[in-house]
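Please find one structure pasted underneath; my questions will follow.
With one protein chain removed, the remaining protein chains of the complex are shown where they sit.
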Amino acid sequence: MRPPEALPTYEEGPPTGTELEPGPPPEVPRDPSRIAWTRRRASAGRIWRTYRKNTLGMIGLAVLILFALVAIFAPLLANKEGLKATCPCNGIPFSPPSLQYPLGTDNYGRSVLTLTIWGSRVSLTVGLLATAISMVIGSFIGIVAGYRGGVSESVLMRLTDWFLVIPFLPLAIVLASVLSPSLGVIIVVIGITSWPSTARIVRAQVLSVKTRPYVERSRALGASGWHLNTRHILPNVGPLIFANTILTVAVAILSESTLAFLGLGDPLSTSWGTILENAFGTGAAYAGQWWWIVPPGLAIVFVVLAFTLCGFALDEILNPKLRQR
Amino acid sequence: MSVLSVRDLEVTYATQAGPIPAVRGVSFDIDKGEVLGLAGESGCGKSTVVNAILRLLPAGATTSGEVLLNGEDVLAMKAGRLRAVRWTGASVIFQGAMHALNPVQRIGDQLAEAIVIHKLSAEREARLRAGDLLEKVGLPPRRLRDYPHELSGGQKQRVMIAMALTCSPSLIIADEPTTALDVMVQAQVLSLLNELQHEMGLAMLFITHDLSVLVEVCDRLAIMYAGKIVEEGPSGPVFDEPAHPYTEALAAAFPAIGDARFRKSPSGLGGDPPQPDAIPAGCSFHPRCPVAFDECATVNPDLYEAGERRRAACLLVKQAAEVPS
Partner (left out) sequence: MSEPARAEPAAPSDEDPVLEVQDLHVTFAGRVGLGAGVAGKKAAVSRAVDGVDLTLGRGEVLALAGESGCGKTTLARTIMGLETPKQGQILFMGEPLGTSTKVLREYRRRVQIVFQDPTAALNPRQTIYESVAEGLRIHGVTSQDGMSEEKLVARALARSGLRPPETFFLRYPHELSGGQRQRVVIAGALVLEPEIIVADEPVSSLDASVRGEILKLLLGLRDDFGIAMLVVTHDLGLAWTIADRVAVMYLGRIVEIGPAEDVLTRPLHPYTKALLEVVPEAGGLNRPYLSGEPPDPTRIPEGCRFHPRCPEVSSGAAASAGVEPKCLGEDLGLVELQPGHFAACHLAAARQGEAVSTTSD
């Protein structure tokens, strides 16, 4: 039997077989309090490298970047005056694609290409803003309900259920009739009908993280609720929220297009939905004026598809169980 | 003829990081009525050996060698014959067996299923037989109508034992059958296994990391480390007077209460059991071995004679064998 040795102090002693496998020596930052930042950068780098390998995800990202650029640089790509019905730059109404008007013209003679390019701004902006509202409300309620439990959780979850069952379309119609139709109304309607599903997902994840031993350890160390939530729960719930956000944007854009198509949108703004509304309103489908319907339709499809692909790719990265073996 | 005869079994898993050798040449025999214990820690390959015997490994694992079950080579069997042999030739009590029960099916149905699949009896007789088996493992036959959640941990384990017996196999493989159980329940289950094994003349392969349990139940022991057997022999002598330094270290982790040598002097090995993708050169145990010398880093020892029906893979044993007595 070997007698136990006295535990050596910090300064002395060769390694006792508890060293790590040799690997590249990690850089120790001079100020260990910056470790959190170093770690986050390294982590983001790792996620990016893994994401790059996902072909579909990269395609989605490329498409999104393309649309984002189009929306940002819209003034350079198309003449804003072309949105007005009375612009001298407009051509003959209902004309098919030609050199001057690559996607043809609508009932006012406006270039469909101009409309589609400028429409991207509204569609994307509304989608993003509505999602932002939905995410903030949903995450906050989900985290508070999951963390506090008890009566607060019950109350919040019943509230969530109530909003969950509000039918989307009737609410939109009601609000649009009560308030004058505008972008703000659309954003609010989409926001308040999509936060409940986020809240439920977030709450489930918080419940799962809350009981993990490392959170208990933190509690045992004397951590306050704020510390637990910001240091442990949020970082573990954050990725889920992010992946969910991406998918929600897709739904929001689709919703906006739907509402605008039904005539509940702002008649003075141009979005892909309003283009389609106008087209169908003037019977473009029966007249065979495909150049008017297809571009905005395809734009919606591509953007939603792109967001969905990105969302799936992120989901695979953040949820290892979904990865291929 | 032995019931089970394993010769030079090698199993390699194909992973993204390259092929990983989980089992690197394992050979042993089990005769009728004999209990062989296979001991080892995480990463040593014992669970892989279990799965290899009935070809239950995941896709992507390559197996070589011979596994003779009642004279037939399982690795060379065609699919149909393999299915027939599974459970009738050899059955397995899996690790975490308590979770291997279908929660929405009654116990009786699950037991009868095995019988019916192998066409040993019709449905009605299968139920009678299931009732008999439950009695054999110490549960009243009326429990046939229970769902798994109505049983305790120990009772579920008994059901798993009954399930292993349904087709009267000649070999039972028990993979960590008592690991998750309390000491008292563990004693009950071990006693039951012992009784059944003697009564039915079964051959048994008992896998665990708990050496003291093995010594109770098994006639012979084989200790695995890094994919190979490093010592084998009759269980009592192997535990009391180990020939291999690893066995000695492992045995020291299960102190005898009342023995003053173990009081206040815990001893263990530095470092950790090697993972299959990082096996040291030479003798795989040499980095942690308290009595290693130079040759150990370069020479990979075979199993040398170390006493009556005992062998150990250690250069010191080889040296001792070469010294004329």
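Chains: A and B, in written order; residue numbering restarts at 1 for each.
By our rule, a contact is a pair of C-beta atoms (placed from the backbone, for glycine too) under 8 Å apart; a residue touches a chain by one contact, two chains touch by 3 or more.
All figures in this text were calculated on a predicted structure; none of them were measured in a lab.
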Checked against the full complex, the residue among B:Gly131, B:Gly154 or B:Pro301 that touches the missing chain is B:Gly154
Among the options B:Ala100, B:Leu120 or B:Val185, which residue touches the chain absent from this view? B:Val185
Among B:Leu57, B:Ala100 or B:Ala249, the residue in touch with the chain that has been omitted: B:Ala249
Residue among A:Thr50, A:Thr125, A:Ser182 or A:Ser218 that touches the chain left out of view: A:Ser218
Missing-partner contacts on chain A, residue numbers: 4, 6-7, 9-10, 13, 15-16, 18-20, 25-28, 32-33, 35-36, 38-39, 43, 212-214, 216-224, 227, 231-232, 235-236
What is the set of chain B residues that contact the non-displayed chain in the whole complex? 41-42, 152, 154-155, 182-188, 190-191, 194, 209-213, 215-217, 235-236, 239-240, 246, 249-250, 252-258, 262-270, 272-273, 288
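We adopt the following convention: only the chains that are shown with their structure count from here on.
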Provide the C-alpha centroid distance between chain A and chain B, rounded to the nearest whole angstrom. 50
